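Have a look at this one before I ask anything.
One chain of protein is taken out of this complex; the other chains stay put.
Here the chain labels run A, B and C in written order, and each chain numbers its own residues starting at 1.
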Amino acid sequence: MIKRIVILLVLLMLAFIFVNLAASYSEQTSLSALGHYYVEQGPSELGAANLVTAVVVTYRGLDTLGEVTVLFISAAGVGLLLRRTRRKDDHEDLEQGDRAEETAIARKPASEIVETATELLLPMVILFGIYVFLNGHLSPGGGFQGGAIIASGTMFLLLALPESHISRLMIAITESLSGFSYVVIGVLGVILAGGFLDNRIIGLGTYGHLFSAGAIPLIYVFVGLKVGFELSAVLDRFRKEDSGPL
Amino acid sequence: MIAEWFGRAGNFSLTLLIVTVYGLLVGAFIERTIAKVQGRIGIPYRQPFINILKTLVKRTAVSHGIMFYLGPVFRIAGGIGTLAFIPVIYGSETFANFSYAGDLFLVIYFMFFGQLGMALGAGESGHPYSAIGIARGLSQMTAYEVPFALAVISIVIQYDTLSITEIVAAQQGGWQHWTLFTNWVATLAAMLAFLGMTGYSPFDIFLAPQEIPIGPPTEFHSAYLSLLQTNRALFGATKLVLFMNLFFGGATGWIELMIKTLAIYMVAVVVGVAFPRFRVDQSIRFFFKIPTLIGIISIIYVQMMFTS
Amino acid sequence: MVEGFITQVLLQPLGIYVVALGAGFLVPLFDRAHRSSAILLFFLALAGMVAIAGINLLAILNGAAPIQIETAGIAPPFAINLRFGLYEGGFVLAVNSIALLGALHWLPSLRQHASALLLYLIMVMGINGMVMTRDLFNLFIFIEITSIATYALIGMERTGSVLAAGFKYIIATSVASAFFLLGTIFLYYLTGTLNIDGMVAQRELISGPIGFIATLFLLTSLLIELKPYPANGWGLDVYETAPGGIAALISVGVSAGVFFALLKTLPLLDNYLSSIAVVGGATFLLSNLIGLKQDNARRLLGYSSIGQMGLLTLALAATVQLGIEAQLPLVAGGLFINHLLAKAGLFWLADLVNRNSTRDWSVLAGRPGRLLLFGILLSALVGLPPFPGFWAKWVLVTELAAGGLYPWITVVLLGSLLEAAYLFRWFTQALQTRESDTPDTIRLESLLPVALAALLLFATGYGMAVQLESDTLIMFLPLLAGTALWLLDGLPGLLKSLLMLVVVAAGGAWLTLDLEGLNRIFGFILVGGGVLLSLATQYRSDVRKGFYPLLGILLLSLATLLRAHTSLEFFFSWELMTLSSYLLVTLGRGGAKPALTYLLFSLAAAYFILAGFALAYAASGSLELAALGDTGSSMGLVFSLLAAGFVIKTGGLGVHIWVPGTYGEADDDFTAVLSAVVSKAAIFGLLLVAAQLGIRSDIGLDPAYVLGWIGMLTATFGALMAVFQEDIKKLLAYSSMGQLGYIVTGIALMSHLGWVAALYLTVNHFLFKGILFLAVAGVVLRTSERLMYKMGGLIKNMPFTFVATMIAIIAMSGVPPLTGFGGKWLLFNAMMEKGWYWLAALAFFSSAVAFLYMYRLLHTVFLGQRKLEHAQLREAPAILLVPQFLLIGIIMVFSAYPKLLLEPLSSAISPWLAGNLVWDGLSLHTHLGYWNAPMIMGVVAGVWMIPLLFLLLMSLTLKIQKVGQFNIVFAAERPHRPEDTHFAYNFFAHYDRALGFLVKPRATAFWNSIVEWSHTLAASLRIFYNGNGQTYALFIVMYLVVLFLVNGGLQL
Partner (left out) sequence: MSFFGDLQISMIVLCSGLGLVLIGLWGILTQRNLIRMIIGFSLLDTGIHMVMVSIGYVTGGTAPIINDDVPMATAVSRVVDPVPSALVLTAIVIGLGVTAVMLSFAVRIFRARRTLMIDECTESKW
């Protein structure tokens, strides 16, 4: 009880800090210098209509590479943690009973409505995901969003068909190759253009077209694939703790 | 150089002889006096000499080892040496002995020489009484050293010298110049320490004839004992001479010396007759109380009186 | 294009990301092909990261400009940029190297899972990113990359406790990250940029409530990541439970990254410098205090890690506060590299030893190689030379002093002492063989990373030395010699002993023979005396692993100590001496525990000295020892601090409790060196500060007078305590303590005569205590006993040893005609001359008391009744007797002709304290008295010879009978066992009754209560660590609130 009161007091103090913060806040009426530059120069410099994309992929490309890395290691970490114990004598206290219980939960079938809907929607969802990351430089969306949509497709699949098999090998290869390609593009930026992750290694193309904005669509393809597969992999891990390597 | 050395040695031999004989006679005199007080006849004056001779000519002797053998040698060497470093008669080159080799400090430290040697010799005898006696004697010594040291420091401050000759010189010109009168506090402290130093009752437990028959010398006999007996007289007299020099104006002649030393000695005798024996821890505590306090006062006193 | 790739990408700092990420992404693919190809890729990538960092750092060290890396071909602030300058390069190289070693160490676990490999790789890259990036949000990304990889690696083991700890860790760092993000976005709101340099350039925009709160969030986040007290339980839990491989990387790698983040954002946080310093200082002090209560090895390392990061934080804040950023590489860099290597090594070692409780580390006992590694790592952590931490702490403390930040000096030194206490307690536990221990199963090759870390510590330590000092080679000479001897440690004992003697004699002569004055005199005592006494080491022919190299280091460090011109050189040699002597003590039979006490008191002493030197530097602006006197108004304080340090090392009263155990339990021959020689180093130090400071009139007499009393009380109580000892070595130990007390008083007199007395006593103490301890070594060798009452009558078996002992005792006692008298006489005269009458009286008393134990030693061991089982004992080995009789020879010469000794002593003192000894022929005169040593010698010889001759003469006519042992006057009975009549045990029982109350172990009780009190305090300070993740999270939020309040949040 005393602990609760302490917590309450501390949070009240924090709230006091926040009130101070909000009280001094006033909405911006014009762009910051940085934003101004991006809005003014972004389209011509990088050829991307979606300025957020320009910022994400190129101006702050290093962030995005890091972001991809974060997802990558989260997926790897989840895999590492949720790997199935291989030997009985491993130092874990996973008991036989638990395992049976777990399987029982996993085997519960989905309703027919879900199954049917999934079969119908899944290709469209995936297609939409691809659309979103391909057009990331032009319209709202991008690699992450697209990847997330693809992963939601996987989610559907797993809900509808809990027993369906997702190829680990395919995930691993796609994940690795798309990540590696992303790095390669970045490196090419140093050699062929102005610097690491510079998207201008290939021509900027015609402004507003699909094949424009240099390497941005390319990067978004890789990001989209990577995110999609990684999130799918994470979902898959949580579905059943697997023993497969990675 | 050599001749000078031999000359001095010769002079010193004379001093040694006189002081030893005097010491033995005083011993007999005290014995007789005590006997008279107690209603006995007492020993004849020749008795100490006879004792020494008798032990000396004993035909058998045992030895417990080399240190045992050397113990009495150390003991009497300590006695002789102490005397050698004290000027006996003020103003007399003949009886100044080897006092120019070192000062009062030397004398005080050399007094340990014999005690240490004797203690080692007695130790080798393997007799527990010897060891017990030494342990007691040493313990008591650390205690009476304190008032004595304080008194000595007091008179060193007073006379601003460590040289015994100069201390005596400073007391010349009448009894009122004696330390006894100029610095009676220090003298009092020193005399209390003297009680312990002489080993008379109440501070005679290290010899304790009743429980540990005569203490450290328990195992010594024959020629060893004769050396020890000689030393007892000699060393006792030497200490008297030292006290006389430091506190009672020294002596310009042998008669004065004998009167003064006898008087000093009587202090110990009187106290000894009047008081029962202390245990060691009691005597240690005793010396750390009143005598030490007096000693401390003596230094404060002398600083107030004699330094600007 | 390939060439472009190599030069523009691979060899650039950017290459680190490319390599790490490229390899990281490919690891799963390679793993599909074959696990070992993935491992190869992993190591290639790590090695590549090290190489890239190394190449670029080298270029910068060679004068190249810091490398600015732009991304996206667009200049900052519009695109993210990175920087690789000196600091970045150093951190990155260090982290990558340690990561490579760590990977080697952790490979057996890592190789189980390909994802572990890639996580490790990316985690390291994340740390690199934290160091290099110049963009605040990008920094956040790298923090998160590192964190997530860390979470996953923590969770790899999947035991319940590690998972629980991991979850707490995640919650805590997530909240911290949230704070970071909040801070970042509001900073963007204010400045319109995310570039750190851009923000710094517009520092004035970060103001008002939003600026305050935004920076507060940023600061809190970074501080929390550095695990400040008390919001750090989550970190401790992970350190305790996680595998060493990841714990090491969190402790040194992740923390390094966060620290660097703090470093680079510090210009934004300049309002909080005091808060940062307080947080760092409090964390350092308190974690080390709480560490005292800890007996789990890994958690202990956790406390140490947190403490070290606190120290780094404090150092950073203080350096910036003082405006001495130029010293930052030395201070922060040194502390960092030290912590990095030592702590990582220790975590790995903890992994290999695999024992939770520090007590169980006793499996290392008797394994010198392992213990050496362990010891090196611990010593580095504590900041002992020659490791980087030593130099860094030196610079830190001197600069703190120069800046007047005295309280921080106290914090740094106290914290270091506490850290030393628990770290070396651990070492002590590792030294103690236990029956129940099964040998450890560490394979030799798995120690390689640990050994490399240790080697790198030496290398970096030397590197720092070169930065700071010109005379590095001489300073390191003892260590070089020690290393050379250590390489030959496989040789037979006698040969090693001989080699050591040759090396020390040659080296020592080369180092000290060109010295002058006081230093020259001490050169003879410390180096000459050390070699002479070390001759006796030949009496043992066993292997004595480690003994000879350490003794070589010790003796040579004494030589370099004498050569020191600057306080840094002095302190270096001093600490080297402390360390080597400590290790030597641990080699003794039961030496481990007392050695710990010895080390702690020595370190306390060293820290006093360090503080004194630092203060002197602050006041005079110079490190020269000769400039100690130019310290103006702080002179008194400098003198007091330095004197306090040296007095502790002499075993002054109250801080003497290390003495009996140390001298008692060290190897017998080494005890002689320790007491006769090593203790004189403290006397040298005391004399040095007295010469530079003590004799100055502006100090006033008070500190010196206090010193005089300390010395004399030490003499008195040392003697009293020796009286009641049954253990022969402890008796001599207390005797040493007491005798050094006289010397201290002599120095405190600050007069020509007083110093002559002090030096004379020093020489004399060396002579007789050397003899005594060697004699005792012989006795202990033959009897295998140290309790005196179990001996007796040994004069029959060991006459030479007896004679040596007796002469030494006479020389100690002050009885004429041997050397002791001169010392007493000089000291007494000097004290009377100065008017220190009370001290003189006390001196009389204490030298009388000394007779008690001296006699007891001789009697109980050599005289009295011999034990039956000792009947067949032989004399001590000749090699033990030779040095003893050499020393006796010196005593005899100096006894008869003290002028030989006094003249050089007097002239060495003259430059400091004018005054001459007045000689009249061979007679020495003072104001009060005179002393004609040759004549005294003659008279004594004469008066001794005459009765001897007389007795011999009498013996010719007597029939002297040698009698058997029990033939004594014993009430007509015959004792049958020596035990009946050997009056020995509790010899001075009556003295105990009378004065025993004076020597009740008050000091021991006092220090014990200090220990108990610190433990209680530690226990109450760690109640926050209740193991509940929510409590930990609450503390984090509270931290923010408290920082808000103390920085004036209510005044918004």
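Just so we're on the same page, a residue touches a chain if its C-beta (ideal position, glycine included) is under 8 Å from a C-beta of that chain, and two chains touch if they have at least 3 such contacts.
The structure presented is a predicted model; accordingly, all values stated were derived computationally and were not measured.
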| item | value |
| --- | --- |
| Chain not shown, its touching partners among those shown | A, C |
| Chain not shown: contacting residue from C:E70, C:E144 or C:E575 | C:E144 |
| Selected from C:I55, C:L86, C:L107 or C:I185 as touching the chain missing from the view | C:I185 |
| Per the touch definition above, residue among C:G102, C:G166, C:P703 or C:G778 touching the missing chain | C:G166 |
| Missing-chain contacts mapped onto chain A | 4, 7, 11, 14-15, 18, 21-32, 34-36, 38-40, 42-43, 49-52, 54-56, 60, 63-64, 66-67, 70-71, 73-75, 77-78, 81-82, 92-94, 98, 138-140, 142, 144, 227, 234, 237-238, 241 |
| Contacts of chain C with the absent chain, listed as residue ranges | 137, 141, 144, 147-148, 151-152, 155, 158-161, 163-168, 170-171, 174-175, 177-178, 181-182, 185-186, 188-189, 194, 233, 236-237, 240-241, 293-294, 299, 1022, 1025-1030, 1033-1034, 1037 |
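The rule we apply is simple: only the chains that are shown with their structure count from here on.
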| item | value |
| --- | --- |
| Pairwise touch network: line, ring, star, complete, or other | line |
| Between chain A and chain C, centroid-to-centroid distance (C-alpha), Å | 53 |
| Chain centre separation (chain A, chain B; CA means) in Å | 105 |
| Touching residues (chain side chain C, partner chain B) in the complex | 793, 795-796, 799, 802, 806, 810, 813-816, 821, 824-825, 828-829, 832, 837-838, 840-841, 844-845, 848-849, 851-852, 855-856, 858-859, 863-865, 923, 927-932, 935-936, 938-940, 942-944, 946-948, 950-951, 954-955, 958-963, 965-970, 978, 981-984, 987-988, 990-991, 993-995 |
| Residue ranges of chain C touching chain A (in the complex, touch as defined) | 1, 4-5, 8-9, 14, 17-18, 21-22, 24-29, 31-32, 69-74, 77-80, 113-116, 118-119, 122, 125, 129, 133, 135, 137-138, 141-142, 144-145, 148-149, 151-152, 155-160, 186, 188-189, 192-194, 208-210, 213, 216, 1031, 1034, 1037-1038, 1040-1041, 1044-1045, 1049, 1052 |
| Residues of chain B touching chain C in the complex | 5, 9, 56, 58-67, 69-70, 72-74, 76-77, 80-81, 84-85, 98, 100-106, 109-110, 112-113, 116, 119-120, 123-128, 131-132, 134-136, 138-139, 141-143, 145-146, 148-150, 152-153, 156-157, 160-163, 213, 218-219, 222-224, 227, 279-282, 284-285, 288, 295, 299, 303 |
